[in-house]
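Now for chain A:
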Amino acid sequence: MIELINVSKSFTLHNQGSAVIPVMQGASLKVAEGECVALTGASGAGKSTLMRVIYGNYLAASGRVLVGDLDVARAEPREILALRRETLGYVSQFLRVVPRVPTLEVVAEPLLAVGCDKQAALDKAAGLLGRLNIPERLWSLSPTTFSGGEQQRVNIARGFAHDYPAMLLDEPTASLDAQNRETVLSLIEEAKARGAAIVGIFHDIEARSRVCDREINVSEFTPGMAA
Partner candidate 1 sequence: MNEYNFAYLDEQTKRMIRRAILKGLAVPGYQVPFASREMPMPYGWGTGGVQVSAATLTPEDTFKVIDQGADDTTNAVSIRKFFENTAGVETTEETEKATVIQTRHRIPEAKLREDQIIVYQVPIPEPLRFLEPRETETRKMHSLEEYGLMHVKLYEDISQHGAISTAYAYPVKVLDRYVMDPSPIPKFDNPKLEMDAIQLFGAGREQRIYAVPPHTKVVSLDFEDYPFEATKADHPCDLCGAEDSYLDEVIMDDAGNRMFVCSDTDYCRSRREAGHVGRLVEENTA
Partner candidate 2 sequence: MTPLLQVKGIEKRYGARIGCADVSFDLFPGEVMGIVGESGSGKSTLLNCMAGHLEPDAGQVIFDTRADGPVDTVTMSEPVRRMLGRTDWAFVHQHARDGLRMSVSAGGNIGERLMAVGDRHYGDIRDRAIDWLGRVEIEESRVDDRPSAFSGGMQQRLQIARNLVTGPRLVFMDEPTGGLDVSVQARLLDLLRGLVREMGLSAIIVTHDLAVVRLLADRLMVMKSGHVVEAGLTDQVLDDPQHAYTQLLVSSVLQV
């Protein structure tokens, strides 16, 4: 479902003497349907960079980044937008929403974007918020005023609203209490069970070993750090 073939990434800082900073080289990996792969490596090794390259947020310098049939490294913007809408979900560490939009709608939005019936979307959003212990009285408020933990859970609910065939998870269990952490892990397991290919960053070793089928150490792709 997700396949990287010999991907490299560098940043060229034109305004700082055109310094070229290579950050990734020869990255290749393959994640099958129903599989969850953890990215590991020291801080700064390029875990987040790799995730962003897959999401199309960073432009790969060379190589192929296949998600389904689409090569993200070469796709048109609208193809990537469609991919993000239909196929590829991304749960980042931070909730980025438009102010003033109620939480329930924030969570339902990915479903509405793929043409889901409004009531069905809201019902599913409500179910997820309930599972993640967001009190119902907060649903009509914008999440921008919530605590960090609450925002993180809203973010996860939103990320799991639509059943994406491929998902990127950036520290999904960070800053969660035991009960909510359990919920998130079961959401991941359910996603795997329905066949989603997942790439994640988990600092939580216990969580990692529970949901992940294998680990890929991105240090192997870091120029100058590879063995």
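Keep in mind how these were chosen: all candidates are chains of the complex that A comes from, given by their letters.
The rule is simple: a contact is a pair of C-beta atoms (placed from the backbone, for glycine too) under 8 Å apart; a residue touches a chain by one contact, two chains touch by 3 or more; residues count from 1.
Remember, it's a predicted structure, so these values are computed and weren't measured experimentally.
Of the numbered candidates 1 or 2, 2 is the chain that chain A touches in this complex.
Chain A contributes residues 11-15, 52, 56-59, 77-78, 80-81, 98-101 to its touches with candidate 2 in the complex.
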